[in-house]
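Here the complex is missing one protein chain, while the rest keep their positions.
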């Protein structure tokens, strides 16, 4: 996962057992998952992390302009061409996918409900055909009706063309589409066999293999309909045909994005969104520190990225109880970790890997992330907001400060009683990761492991360096520091790219430790074919156990973020599926 | 205290002192200088660089006023005392009543303005006339100082002039308001010998024409030989010998003056060849040597009975109007000149 705020979307399956759900163990907010979305506390009484469990400043008052600012710019505002977490949240204001999440804080928000579809997908007995009926009478902002073919077209363009490169390509991976060339080269949509539309209101997905979490895939904005006649390729982001409560008034790429109310949106067909502000304005490429200042002074309402305030504002918020009460500290989908390559000596010996696990002072490696506010110390591959997560720690030490004695024991077992030399690979332009590498280096030094830090550019990190096994072997990169946030918070979404040995690629590889364990691969296959959610989630937990037993994976922190809600922002809660405020619910105080 | 009486002379300096405080100490550039000058007369002030002659001339023009310099003594110009006069009053006299011709006119003229513009500016400060009238005046002046095609050259920039032309232009600028006192600071230093002669002739002609008082400042006795009525030899901020041109050239009595005469370039000698070089270098004006300031460089210091290093000699009259600052008895000085110096110079 390259884009740090690309999202872990929760494809939890329709029958997800919430008892196992992700939010247990979140810090600060304590008890989550009440699902009580409308207690409506007034802002005056709101406390730190309140929006994590309930709707703060609940209000149905309409009007005003909701202002967002973003320090970056989006890859694209085209719902079919974006990989940013915030955009999968934000684009729902003008794009309705087949499925979406229940608008509620806590566990309830991880459940899927039909959006454009009338109901959840109906799966065939062989698990390879998923059928969705779409609601009748849903219109675009120009008044024309949404047809099944538009959904088919949307997926064809977003997954099968060379031009729209920014979004994920899961449909291309899972749909049985032969060598379909995409609608830009092949104008005849009938040639796209991966999706069938027997009538104007039925969409049938044909899969290569069973995929029990398919409802998740269609909760991605890529399933929002696009009329073929309106498509202008990568330029479509300026003129997206809206199905949501807002439509695009103007979009100046790299500068701003303005939305106004869409009169053709019918709230009767939509159970998850509100339409409170008169207009919504987004400014792109704003100075990050300045965004925080504007946020704290109430001049803007939301930092669109949802990745938290910068260091200066963080210090200010923590120091001021009033400001702190207007902030929330949710988990992000990210696990920050180190991988030890099982093909680089001496890490081919499990005891040498275990020595590192025990030697590491995780309090020291937590500090660069910003201490407890920036992340909770991790001990597993899956994060607490991943369905299937179970808390365990195979390499415990007092207060997570490392166990030198145990580490030395394993060094001896590994045949390296005096330690050894190795390299730590890190993205040199990521300050925090470099600091983590330095902290790790210091920990390892105490047990005699002399590690040299090697810095590589993040741009080609996975294409040329740590993601290229040849390079890793040649340069003796024993330890690699990286992070992963999955596209959906189930065990499969989180683990498949990281630990499936069959996914090891000669370049662009995320399983940098090159773990290729048949037991793990088989469990992943078994899980994705298991339709019973409880059983499936248990399997993800077993995978996590096996990964940690291999000792090749070492988590530093489950990343957390500090986000701020100005007092003039109404109807605010943290949506667990996005790890940030639900942008379709927000209103502003007049 | 009595108010000093205005002198009869057109210009009179009385005990002028110009001192500059610096971080290293007090620089006594001019330290008790007095002289008189009448209209139509020329005074040559001669000395090595650093002897205080340029500071004196700038002091007369009041250009040290308002700066860091400490000025005392009296400067009487046409019945007015200038040291105690207001800055603005002196400014109004500058350029009009008294003007200066600077050495090295390439740097003394503003490189960005035409020669004409600079003359016109000088004229219009003191005359309320239109630019056209001033321009005509400037062309006249340029013609008068011998610049060919003055109506065209008036629009040239200083760098477009030759050295001699620039000096003429500089003179034209100084003369633009018919000053009664003209001070020329090394007016010919930058010029070659033939041009030097032309410029000196020009200045003499103009002086006669305007009947102004002229001070010529130079390190080169040759220059003042032709021009001056009186000559003042300066050393370390003081006058060491004063007299008529004849006194200085034919009956000099100060060893420093002898040195200067010996250093004079002459047409029949290579310029680098010096008959009587003055050994050593000019003294620091912060720590002027005790006794006679010239004593460390003086060949005859041992003939003063030890007074050279202990007591400052007075400037005393040796003959009618001829003043000398030297411890040696007059007879001995004359004897040295007649018997040692003069024959040597004549034989050379």
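Should a chain be cited, it is by its letter among A and B, assigned in written order, with residues numbered from 1 in that chain.
By definition in this document, a residue touches a chain if its C-beta (ideal position, glycine included) is under 8 Å from a C-beta of that chain, and two chains touch if they have at least 3 such contacts.
We adopt the following convention: contacts and distances are computed from a predicted model.
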Practice task
Given the options "Heme chaperone HemW", "ABC transporter permease", "NADH-quinone oxidoreductase subunit J" or "HTH luxR-type domain-containing protein", say which is the protein name UniProt records for the missing chain.
Solution key: "ABC transporter permease"
Handout entry: Touch criterion as defined above, residue of B:16, B:30, B:45 or B:61 at the omitted chain
Key = B:61
Problem - Contact partner of the left-out chain, one of A:242, A:286, A:385 or A:542 - result: A:286
Exercise for the section: Check the options A:124, A:232, A:418 or A:452 and report the residue that touches the missing chain. Expected result: A:232
Fill in the blank from the handout: Sole touch to the unshown chain from A:294, A:336 or A:400: residue A:294
Handout entry: Missing-chain contacts mapped onto chain B
Key = 58, 61, 63, 66, 91-96, 99-100, 102, 104, 107-112, 121-122, 125-126, 157, 159, 173
Handout entry: In chain A, positions touching the absent partner
Key = 1-3, 6, 69, 72-73, 75-76, 83, 157, 161-169, 172, 183-184, 231-238, 253-255, 283, 285-287, 289-291, 293-294, 296-297, 299, 459-460, 462-464, 508
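Definition applied: only the chains that are shown with their structure count from here on.
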Problem - Averaged-CA centre spacing for the pair chain B and chain A, given as whole angstrom - result: 90
